[in-house]
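Yeah, one chain of the complex is gone here, protein chain that is, but the others are all in their spots.
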Amino acid sequence: MQDTSQDLAVEITALHKWYGAFHVLQEISLSVQRGARIVICGPSGSGKSTLIRCLNGLETYQRGTVRLDGIRLGDDARQTTLARRRTGMVFQSFNLFPHLTVLANCTLALRRVAGMARHEAESLAYHHLDKVRIPDQARKYPAQLSGGQQQRVAIARALCLNPHLMLFDEPTSALDPEMIKEVLEVMTGLAQDGMTMICVTHEMGFAREVADEVVFMDQGRIVEQAAPSTFFATPSHPRARTFLNTLLH
Amino acid sequence: MGFDIDFALSTVPAILGAIGMTLLVALASCLGAATFGFCLEILRRPGGILGLVVRFLIDFIRATPVLVWLYCLYFILPFYGLRLSALTVGITGLSLYYSGYLAEVFKAGIDAIAKGQQEAARALGLGRLDSIIFVIAPQMLRNIAAPMGNYFVSILKATPYLAVLAVPEMLGQAFDIASETYRYAEPLTVAGLIFLALALAIAQAVKWLERRLSAPTSR
Partner (left out) sequence: MSMLDIWLGILQGFRVTASVTLYGLVFAIPFGLVFGVAQYLTTGLARVIVTAVIEFWRSSAVIILLFVFYYAMPVIGVTLPAMAVGAMVLGLNVGGYASQAVRAGLQALDRGQKEAGQALGLSRQAILLRIELPQALVAMSPTFINLVIQLVKATSLVSLITLTDMTFRAKEIAQIAYEPVPIYLSLLLAYFVACYPIALVGRWLERRVNPAREARHGL
């Protein structure tokens, strides 16, 4: 048990969550190997965003366990904080801090959480802004950037803390079509660098190209879990088939 | 000397007896302020020289203390031979003062009505006054009910200013008791507590009304 969990970036066992009487997550079990790229998809309301938010403690859960790098989440605040430092999260609505420049968005946690000196934090931030290809916007404020640029800044901000695991919660659904591509390119590059990634997304092209595994959720359960080639060619669950059809048409 | 609870309790009936005067002043001033305020907003709306003058008047009222307005009316009117009762002066003063605030409430309430409504009224050939009375005002009432309620609470809290003019509302009553007995702490504290309870109760009622009014999202 201890040995296998050492290789796992994420290990979810028998997770349940309720919002009042509403059973959002039911008996979720999922293991993610280091370096794996998982895409979670499913109709809206299927619980996929709730699941990914359980992975860094933004949501609490009532039953089951979530381990990140073997650390159990939800037991106490310190463990949750430790686990958070190993994860980076990218939100659908970017959630950049509007009162801070792009650079300050990136350096805030480096300085406050990692206790880094200013110039050190800034050079690290520039390194990651470079990676997402917007180093020249560092002194601007988020409102001055396009949506695609803002989301790339959000990715750089998350990368600055050197996470072991990146969580993406529908990172492209708030973007215009022409901006989706630039964000997906950055994410693909990240996958090629070997980052462990869990992405909630409806970008099936991205799933096909990048994912090791596609997890399909419906009504709070994982109903299908397969390699993308299998999932797209021969989805076994009827609801997965319906879902894929609606995406294609 | 200490705070004499028994004496404090003995002042309650007399002070509470003035609650009617307090509410009368608050209601009359609120009605007056709404009337003046609506007129101010209607005069300001079309712009032009008159609009600018009214706008300045509203700014002026909002940049000056209500106490000074009360003094102005109370001391200046008799100078011109106009002798009004302290109560009338007080209500007029509060009405004038809060009209500057209610004008802004009406402005926001009218601005929130879709532009198309006024255009439709004009297209139907309604005159300015008719379109205000039959099209704008009914829709505005809904928009302004909640802020009006909040200003009613503000006006209520301003009614004890009239004690300065010797109007026998609750604070005035408390001062009467104080000057007869030479004990200030007890009656003033009682008046303060009654006022606090009254203001909280009415604020709660306004909140309730607000929820009731905003409940139906469509009509």
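Going by the order they are written in, the chains are A and B; count residues from 1 in each one.
As a working rule, a contact is a pair of C-beta atoms (placed from the backbone, for glycine too) under 8 Å apart; a residue touches a chain by one contact, two chains touch by 3 or more.
Keep in mind that what you see is a predicted model, and the values were worked out from it rather than measured.
Participant: Using the touch definition from the top, which of B:Y98, B:F152 or B:F195 touches the missing chain?
Facilitator: For the chain that is not drawn, the touching residue is B:F195.
Participant: Among A:N95, A:S173 or A:T188, choose the residue that contacts the chain missing from this document, as touch is defined above.
Facilitator: A:N95
Participant: Which listed residue (B:R45, B:R128, B:R142 or B:K157) would be found touching the missing chain in the intact complex?
Facilitator: Checking the options B:R45, B:R128, B:R142 or B:K157, the one contacting the hidden chain is B:K157.
Participant: Thinking of the whole complex, not just what is shown, which of B:L9, B:L31, B:L67 or B:A205 touches the missing chain?
Facilitator: The one listed residue touching the chain not shown is B:L67.
Participant: With the full complex in mind, choose from B:L9, B:I76, B:A166 or B:A205 the residue touching the hidden chain.
Facilitator: B:I76
Participant: Name every residue on subunit B in touch with the hidden partner chain.
Facilitator: 1-3, 59-60, 62-69, 71-72, 75-76, 79, 156-161, 163-164, 171, 178, 184-186, 188-189, 191-192, 195-196, 199-200, 203
Participant: Could you please point out the subunit A residues that touch the chain left off the display?
Facilitator: Those residues of subunit A that touch the unshown chain are 56-58, 81, 84-85, 87-89, 91, 93-99, 108-109, 112-113, 143, 147, 150, 154, 157-158, 161, 167.
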